[in-house]
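With one protein chain removed, the remaining protein chains of the complex are shown where they sit.
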Amino acid sequence: MATSQVNVGIIGAGRIGRVHAENLAHRIPEARIVAVADVVEDMARKLASDFQIPAVYNDPRRILDDQQINAVLICSSSDTHAQLIEDAAAARKHIFCEKPIALDLAKIDHALAAVNKAGVKLQVGFNRRFDPSFKRVRELVASGEIGDAHILRITSRDPAPPPMAYVKVSGGIFLDMTIHDFDMARYLMGSEVEEVYAAGSVLVDPEIGKAGDLDTAVITLRFANGALGVIDNSRQAVYGYDQRVEVFGSKGMALAANKTTDAVTQSDANAIHSAKPLYFFLERYGDAFAAEMREFVLSVAQDKMPPVTGIDGRIAVVIGYAALKSVKENRPVRVSEVDRT
Amino acid sequence: MATSQVNVGIIGAGRIGRVHAENLAHRIPEARIVAVADVVEDMARKLASDFQIPAVYNDPRRILDDQQINAVLICSSSDTHAQLIEDAAAARKHIFCEKPIALDLAKIDHALAAVNKAGVKLQVGFNRRFDPSFKRVRELVASGEIGDAHILRITSRDPAPPPMAYVKVSGGIFLDMTIHDFDMARYLMGSEVEEVYAAGSVLVDPEIGKAGDLDTAVITLRFANGALGVIDNSRQAVYGYDQRVEVFGSKGMALAANKTTDAVTQSDANAIHSAKPLYFFLERYGDAFAAEMREFVLSVAQDKMPPVTGIDGRIAVVIGYAALKSVKENRPVRVSEVDRT
Amino acid sequence: MATSQVNVGIIGAGRIGRVHAENLAHRIPEARIVAVADVVEDMARKLASDFQIPAVYNDPRRILDDQQINAVLICSSSDTHAQLIEDAAAARKHIFCEKPIALDLAKIDHALAAVNKAGVKLQVGFNRRFDPSFKRVRELVASGEIGDAHILRITSRDPAPPPMAYVKVSGGIFLDMTIHDFDMARYLMGSEVEEVYAAGSVLVDPEIGKAGDLDTAVITLRFANGALGVIDNSRQAVYGYDQRVEVFGSKGMALAANKTTDAVTQSDANAIHSAKPLYFFLERYGDAFAAEMREFVLSVAQDKMPPVTGIDGRIAVVIGYAALKSVKENRPVRVSEVDRT
Partner (left out) sequence: MATSQVNVGIIGAGRIGRVHAENLAHRIPEARIVAVADVVEDMARKLASDFQIPAVYNDPRRILDDQQINAVLICSSSDTHAQLIEDAAAARKHIFCEKPIALDLAKIDHALAAVNKAGVKLQVGFNRRFDPSFKRVRELVASGEIGDAHILRITSRDPAPPPMAYVKVSGGIFLDMTIHDFDMARYLMGSEVEEVYAAGSVLVDPEIGKAGDLDTAVITLRFANGALGVIDNSRQAVYGYDQRVEVFGSKGMALAANKTTDAVTQSDANAIHSAKPLYFFLERYGDAFAAEMREFVLSVAQDKMPPVTGIDGRIAVVIGYAALKSVKENRPVRVSEVDRT
């Protein structure tokens, strides 16, 4: 039976939970937020007040027990994702979960098995797939307008590094930041990554190096279809969030430039000046977050496969481990090497 | 006493009323929509249902009589604006009114006198002032970064002409379409228009000519500060809504280009292809409409002067009449010539 | 009999004479420079030395008397052009003459009559027609790719005003500077200008005003085919030579942007910075000057009509007078009004 109205419970009332709440409340008439839970109950209360959410809890269990709720958003801290997926699946809720599902492949597999067994939907939060420019590049590749894809280039640079406390538990740059680019690579090319060579450096902040992490990286990808790709990452682009992709093929090239705050150029005696890229992901991917959530809600309401699945979430983590291993051993690593578990 | 919450009544539940309702409901926490009225009650009912508006009427009088309402939006057909302003002022409501206040200067003056007498606020719907790019150009002019302004250029072309039924009651291209550009000219330059020379043609659709109107125009403006300006208009740009401005001055130039649907370029064996401008005003000025409404609500809530006043609404109409007279007599017309009433 | 080699004499060894000499010497194998004359013989000598020109004179008469010379370039001061055209025509030389032919219409007509009578070719130096970008815009208009042309926009701003001594004998901004834009307007639109309304100001330098001239102007054009156009001029754009054109039509728009010194953008914490337009006409129109001269030489060598004729030179001056009259009388002036002589 088709669900015409999706009743949503939100687990985690932080920054990203708020983004989804706002989109659900204002842009997705097919959804209704019926509860929010956060271990910091005040944050849940504030979110509820801002978006007229009837129920507020400090325990996600209460959401899972609520029979009227069809779907949950898991927006809590990363280390809670896998268990919450299992619990939500057991409670027969459809699931939207922020990335990563887990940093441990065994945990991911356990969670995905629970999802499969329960027959619920799971969408992973790779929001960038829903950016209008990246979507357009994907369409140009998928429709054959650029011919066979030969070379992929992704530039992905944050405006500033996260706090060191976060860096230390993030799983490292590949699992925290590049994971989005790994997913973007698969999405744009429509082909699986078979081999990864990652070169990394600590050039932004020596503290990041002391924590065993990198802040600058160039990662070469070899795809199943023979195409090559490269991702470059930095934790700090002083001019703002730099998010560009390019697919080059036998019939041409599709390239997505950055979005800027305005379309003004100022010409003076020195130069022509124009606006910087939008500052960070909340600004750049505002429309993408809304489209992502709408797709999730529609996949539940219309009983369709979500556009990004648990498998997608798993593969990006696997590629991340291949990149980690590549850096450690300074050699190209086949993705299959790290996926024997 | 500062009003912390603005209770709004919306008169007119058409396309633009809906835009304002959505912004009030979702982006402006300082406002609450308490009633909507439309002579077509079904439209009012639909709007109320979409945005949880408690009261629905088919008579705007009901809104004016509601003591809890502080502010009204006048989004009904243009011919009703002036009388509704007078009625709202008499009812001590603050007023946001779509342009034009009226096509008749005497009616405008009567309405503004009522507003003055009642001591209520009146903001006129020149939404383009709130576009981030145009706002940025204004800031560059106002801050002196481009020096003394010498030349203004405005390109303003619609994607398609309105229906002939609308054309016939629109007051003509200058009062219907160019009126926005006249206001933009004053806003960007920070100087009053003293003289207008308008050249017009019928090149898009001969039916428009038969109705006594023009569909293509080039209008020269002479400002009080000696600067010159030019506006070019067309009712039909097949590539979409073309909205560009440029101010040239003694220290440089500020130029606002169009906004496009995405930031993708496709290179092939023929050329490099990129996205067209956003289709029309709802797409292009989405952010501007939200900022405009927020400013109105804040001017009421904080008892400040609105950013666009009734006088601004009046002056743009006067310049429109000067343009009309200029076309009829094929000579430059001083704005003071048409403002003797 | 087709001339396979064009023997050229250059009259006037100043800046523009040098540009043509270099192009003839290096890029146009069909031409040979056999003599140069300048009243300042040292300048002629220097030019001859730089480009291996065999004969050097201080009197242009010597060039006209040289039987081996087929074609002359008139690059001397403007007030000598008309008489030199007559003399060259009488000597049966083909003529390339810098603009303007003369500031006096009667003199122009006298010169053109002499050219006609002698049956020699006359090309006038409207170099901008040969700019690759403007040529491409013309092609898009001529081929019908933008449909019927409705609106023309030309921005033409110099980086700095000429010396006051020059301003005083220049004939004024319309005959000295805008004359190029008037020709560009006719060229791009493929339709004649019928009416002109010019608004001018003195905003750059009050000395220019004291000399009876303007430094800032906005000129509206009405074409025979009903289309409208606008030119804006300034004697001083601090960011460099601003030379843009745009033709808007029923099927779209063709727009030529400025050329810049390089294709580099620098992004920093403040903005994205890019290169200014090329400084002035020698930089911007380098390729155009070469193409212009090649076309002249080929029209002589292959006995073809030159791409810009004496009539073109005359019409641009007539439009200039219409603009002058328009400013004086502050009204639109039909071109036919000033062309009764």
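The chains carry the letters A, B and C, assigned in the order they are written, with residues numbered from 1 in each.
The definition used in the following text is that a contact is a pair of C-beta atoms (placed from the backbone, for glycine too) under 8 Å apart; a residue touches a chain by one contact, two chains touch by 3 or more.
Worth saying up front: this structure is predicted, and the values here are computed from it rather than measured.
Asker: Which residue among A:96, A:197, A:241 or A:289 touches the omitted chain?
Answerer: Considering all chains, including the one not shown, the answer is A:197.
Asker: Going by the contact rule already stated, which one of A:55, A:105, A:151 or A:298 would touch the omitted chain in the full complex?
Answerer: Touching the chain that is not displayed is residue A:151.
Asker: For the chain left out of this view, which of A:38, A:183, A:232 or A:262 touches it?
Answerer: The one listed residue touching the chain not shown is A:232.
Asker: Quick one: say which of C:92, C:251 or C:304 touches the chain that got left out.
Answerer: Checking each option in C:92, C:251 or C:304, the one touching the absent chain turns out to be C:251.
Asker: For a quick check of understanding: of C:16, C:64, C:140 or C:315, which residue touches the chain that isn't displayed?
Answerer: C:140
Asker: Where does chain C touch the missing chain, residue by residue?
Answerer: 22, 25-27, 29, 50, 132-133, 136-137, 140, 145-146, 251-259, 261-269, 275
Asker: In the complete complex, which positions of chain B touch the hidden chain?
Answerer: 237-239, 260, 267-276
Asker: Which parts of chain A face the unshown chain closely enough to count as touching?
Answerer: Counting only chain A, the missing chain is touched by 147-148, 150-151, 153, 155, 157, 197, 199-204, 216-218, 220, 222, 226-230, 232, 234, 236-239, 242, 248, 250-253, 330-332.
Here, only the chains that are shown with their structure count from here on.
Asker: Using CA atom averages as chain centres, what separation in Å is found between chain A and chain C?
Answerer: Once rounded, the distance between the two centres reads 58 Å.
Asker: Would you kindly tell me how far, in whole Å, the mean C-alpha position of chain B lies from that of chain A?
Answerer: Spacing between the chain centres: roughly 40 Å.
Asker: I'd like the Å distance between the centres of chain B and chain C, where a centre is the mean of that chain's Cα atoms.
Answerer: Comparing mean C-alpha positions, chain C is 42 Å from chain B.
Asker: Can you list the residues of chain B that touch 2 or more other chains?
Answerer: Residues 251-253 of chain B touch two or more partner chains.
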